[in-house]
Structures are given as C-alpha cells and as structure tokens.
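A quick write-up on the structure given underneath.
Every protein chain of the complex appears in place save one, which is left out.
The first chain written gets the first letter, and so on, giving A and B; residue counts start at 1 in each chain.
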Amino acid sequence: MALLEVTDLGISFGGLRAVDELNMTVEQGALVGLIGPNGAGKTTVFNMLTGVYRPTDGGIRLDGENLVGKKPHEICKMGIARTFQNIRLFNKLPVLDNVKTGFHNEVTYTLPESLFHAGSYRKKEKQMDEKAMEILKVFDLDGQWDYKAANLPYGKQRKLEIARALATDPKLLLLDEPAAGMNPNETAELMETIELVRRRFQVTVLLIEHDMKLVSGICEYLYVLNFGRLLAQGTPVEVLSNPEVVTAYLGG
Amino acid sequence: MDMIKHLMETRRDSVIAFGIVIVGYVVMQALMATGNLSYTISGLMVPICAYIVMAVSLNLTVGILGELSLGHAGFMSVGAFTGIVVTTVLAGSVELPMLRLAIAMVAAALAAAVVGVIVGVPVLRLKGDYLAIVTLAFGEIIKNIVNVLYIGLDSRGLHFGLVTPRFTLEEGGKMIINGPIGVSGIDKISTFTAGFVLILITLFIILNLINSRQGRAIMAVRDNKIAADSIGISTTRYKLMAFVISAAFAGMAGTLYAMNYSTVTAAKFDFNLSILVLVFVVLGGLGNIWGSVIAAILLTALPELLRALNFNDYRMLVYAVLLIALMLFNNSNFKQRLLERRAMKQAEKEPKEVA
Partner (left out) sequence: MISNLIAGISLGSIYAIIALGYTMVYGIAKMLNFAHGDVIMVGGYMCFCATFYLGLPPLAGVLLAVVVCTLLGVTIERLAYKPLRSAPALAVLITAIGMSYFLQNAALLLWTANPKTFTSIVGYGSIQMGDVHITHVAMVTIAVCVVIMVALTLFTNKTKMGTAMRAVSEDKGAAQLMGISVNRTISLTFAIGSGLAAIAGVLLCSAYPMLVPTTGSMPGIKAFTAAVFGGIGSIPGAMLGGILLGVIEIFSKAYISQELSDAIVFAVLIIVLLVKPAGLLGKQVSEKV
C-alpha cells in the first residue's frame, strides 16, 4: 500500500474549479515532485492534504486512513507536516523554540506540570532542547539557536521551517516551493539538505516546485498540474520530454 | 554549551526580579508599620496589588495570546461578587479571615474560569477588532446582569433573583447582593499581605506557563495561527486555555479588590476599568510580564503623586496628557534613534564572533 493515496480529488471555490479529478500516489520513502505553472493549483492540493481546505469531492488516505474532514492539527498528528510558500515562522520566538513547538505532540507533560514546573517538566524540557539542537545542527542553524526567528536571513528562515516540520516526526513532509527566492547556489545546497533529511529522518517527501529543471535533479517521480488537472506524470525524463508539458510551460 | 549558561542567566534574572518584589513588600510594610505612609497611599496598597494581578493576567491574553480583550473587568466582577458571597456564607464556619479569603479566591477563580469558558468559546472564533468588540460586549453584559442580581442568605440557604428579588428572607436573613445598590457592610478581610501573596502566586504561575510547552503553543498561535495548526497545535484549545487562565486570575483579583471596601457595586467593574488595565499592559510592554507589574504600580501611584504635588484639580488631565505623550514618545523616531545608538554601542563592545 502506498503511503499517500489521492483519489479523484476536487475542490471548487464558488464557481471556480481549482482542482479537478486529481489522482496521485506517493510510495513510502519516495521523493516526489508536484510541478506546474503558476496558478495550476499546486498549493491548493497541499491545503487539501493538510486540512486547511476541505475538498469538495474525492478522497485522501494516509497509510490507509481517511484524512478528508480532519482538522489541520489532527492531520499533523496523523503524520503530515508541511512548509509554506510564504514563510510562516513564529517570528517573535527564538529559533530553538520554533523547533520545540514542533515537538508539541511528541514530548508532552500536563498543564499542572507546566504551571508549577513540577513532575517531568525539567526532564522533558531538557530532552526537547537536546533533540531540537540536533535537528538545528542538520540545517546548520545551531549557532543561531537564540536568534528571534524574524531576525534570521531569508534562506535560513526557509530551513528553519523545514526543521520545525521535521520536529513533528512526520511520515510525509510537504515542502511548498522550498527554493523560492533563493539563488542557484543556495538552491543546490538546499536540494542536498533535502536529500540528507530524507535519509536521516526516513521521511517521505512531496515537494512543490515552480521550476521543472530544479526538481528533476532530485525527484524520482513527478506529477504535473495544469489548470487544476493532472497533465502528466512519470519519471523526470518522461515528463520533461512530454510535449504537452513543454507547451503548458512555454505557452501557459 | 552557551545554552546552559543562557538558561542559568534567565533563572538568575527571575530570581532577582522576585527578590525586588519581596524587598518592595518588606519596605512598604515597614513604612506602614512606622506610620510613614499617608492614609491615601496605604489605602492604595490593596487596589495596586489587585491591579497588578489584573494587568499580569490581561497580558496573558493580550501580549502572550495576542488577542485584544476589552472586557477584563467583567471577570474581575464575577470574581468580586463570588468572593463576597463565599465569604459571607463562610462567615460563621471559617474563623480565620485569611483562610476565608483564600477559599473565596479559589471559588472566585473557578467562577471566573467558568464564565471565561462561556465567553471564550464564541469570542475566540472571531478575529482582531471584532474579537475585541465582543469582549467589550460581554463585559457590558456581565456588568448589566450583576447590576440586577439579588442574592440573599438565610437559614434555608442561598436565594437568587434576577431583576427583582423574587424571594423573601427569613428573619435574621441577610441580603448579600442587592441589585444596583450592590453590596454593603463587607467584612474587609483583604490585606496588603494577602495581595502580595496573590501577586507572587500569579507571577509564579504565569511565568511558568510562558516557559512551558503550553506557553509556547499559545505564543505559536499568536505569531502564526496557520503554522501552529500545521505542526499539530489545536489553536482553539490553546486560545481558550490562555483566555480562561487569564479570567481565573482576574477573578481572584476581583475578590482581593472587593474585600478591601465596605461597599461594592456592579458599576465599579465597567469598561473604563478594563481600559485602565489595558493601558497598564500596553505601557508595560506587550508580553512583558514584569513591565505590567511596574506600569500598574506607577500609573496607579501617578494620580496620587500629582495630588501630592498640588495638581489636584488638574491631575487627571495631566495623567491623560502624560499618557498621550508617552505613547507618542514610545513610537517616535527619536526613541528609535536612541535604541539604534544603544544597539550600535553594544555591538562594538561585543567581541566579533569567529565563524
């Protein structure tokens, strides 16, 4: 069974059909790309997968469990974490705390324990600090653990968002244009980090990218979306040689 | 690792801050005992304690949760009248005034928390200014309902009436809350010491909450609701948690405040009181708990200070002008430049980090 199964997924906003009859599967451990021109509905798909939007029709299953109708925080608990196209960090919190919020459902203690800093409070906090620092190290952010998230440079903010998502220990990580606004060097470095993360945290990755060439380097399989519909799918080589895809990009 | 050093420093800072509060208490007690405080100033001690608790608790909603509440006085009112009823009921059975006050405060906290849930569930679905106006509306509703509430006590127990006292008390019975007339003949059991203990408890619990996973979740909701949702934080749950804890402390402050006067009416806990506390929070700094404490003390003392300086007629006018001036200064280019200069000096002092 595939990790993620999307069947006949569709959503309408008023009269506008933003996504229509989308079928998609993501296998355990894979690195899959969801590409397409601007306005194709890629982020809308992510929003449906994470419960921000409720699909009008179709089904989404993660490990066989239905996700449709679940709230975003419930879906996260079930194993999907994401990043956002327009970075959404907890700007006033330190870098370390941004990651620690990711452990919210992983490392827990009760409200009375936190009000009195009693019981397992100290032990659990220490455990969180250590785990968070480990993740920050992977992204080379450990030197800036006490910076306010808002004060990080742009590229590091994108990395911190991925670090925070990983802290939730997801089965499936959704990355929404992780390389947006980065220069070619930064992008290449980020792609390496994603590869590393996938192996190290044993997480399945589905990423949105606007730029086809960029994803073809690391993704094993691609889905191409155009006007809310699936235009093509296959290995990067297959997709890139598909004339319809080329037209959509150049003519769209 | 410098992280541990940092943790030690934060702990040391809070120990120092708590130390200052304790020293402040001891000094004030000594001044009062030796008769060095004027009658008005000693009369202000309990209200100041109540305002501090109000400001700190409101800061939890406005600064830490990031939602503007204009009805905090409503929870104080619920706590005040609950406290009055509980102390009256316990008057015969619990001898020790401090114990009676403590039980009343716990009851007040629970009552205010319950009202906090009732108010919070609908209110927290709204956003921004709309949320603010609905808290204002709830504050007014609470004031209005308490204003027409009648509670009497006799040997058969408590009697309740709304709009009209629909009960007749037995001989020897006591009307506790008498509608718009309010409560009179309160047993004034609040003391400065009680207020001081309440402040310590409030600071301890709220600061602990902020430095915990629940506190981080609340601040995460404040900074970015959608991102908080995406990492598995139930935004409604943590909004409500902050709101209700904030209400509970306002309830306790209400009991402290009410048991300091011989008469109390519902009209006392009005919109203006909510605003007064909000001013403390904003001037003290959003999310800055110690700032709230200092602002509550200074701004409550300021009108009295102006009175002492013979500004008597003009003192509230001066207060208003100072408030506006302070807000203008706080957001002016001048202050910005001062801060920048200080930051630059600091950067020069610190040794360059070697990458």
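In the analysis below, a residue touches a chain if its C-beta (ideal position, glycine included) is under 8 Å from a C-beta of that chain, and two chains touch if they have at least 3 such contacts.
This one's a predicted model, so the numbers in the text were calculated from it and none came from an experiment.
*Asks:* In the full assembly, spell out which visible chains the left-out chain is touching.
*Replies:* The chain that is not shown touches these displayed chains: A, B.
*Asks:* Identify the residue among B:V23, B:L298 or B:A320 that touches the chain left out of the display.
*Replies:* With B:V23, B:L298 or B:A320 as choices, the missing chain is touched by B:A320.
*Asks:* Which of B:M8, B:L96, B:I275 or B:L338 sits in contact with the chain that's absent?
*Replies:* Missing-chain contact among the listed residues: B:I275.
*Asks:* So which of B:T10, B:T40 or B:N144 would be touching the chain we can't see?
*Replies:* Spelled out, the listed residue whose C-beta touches the missing chain is B:N144.
*Asks:* Please output the residues of chain A touching the missing chain, sorted low to high.
*Replies:* Residues of chain A in contact with the hidden chain: 43, 47, 52, 84.
*Asks:* Given the full complex, what residues of chain B touch the hidden partner chain?
*Replies:* These residues touch the chain not displayed: 62, 68, 122, 125-127, 129-130, 132-134, 136-138, 140-141, 144-145, 147-148, 163, 226, 271-272, 275, 278-279, 282-283, 286, 313-314, 316-317, 319-321, 323-324, 327-328, 330-332.
Here is the rule we go by: only the chains that are shown with their structure count from here on.
*Asks:* Between chain A and chain B, what's the gap in Å when you average each chain's C-alpha atoms?
*Replies:* Once rounded, the distance between the two centres reads 41 Å.
*Asks:* Could you please specify the touching residues of chain A with respect to chain B in the complex?
*Replies:* For this pair, the touching residues of chain A are 50, 52, 71-73, 76-77, 81-82, 84, 88-93, 96-97, 100-105, 107-109, 111, 113-117, 121, 124-125, 128-129, 133, 143, 145-146, 164-165, 167-168.
*Asks:* Going by the contact rule set out above, which residues of chain B touch chain A in the complex?
*Replies:* 3, 6, 205, 208-209, 211-217, 219-220, 222-224, 226-235, 241, 287, 355
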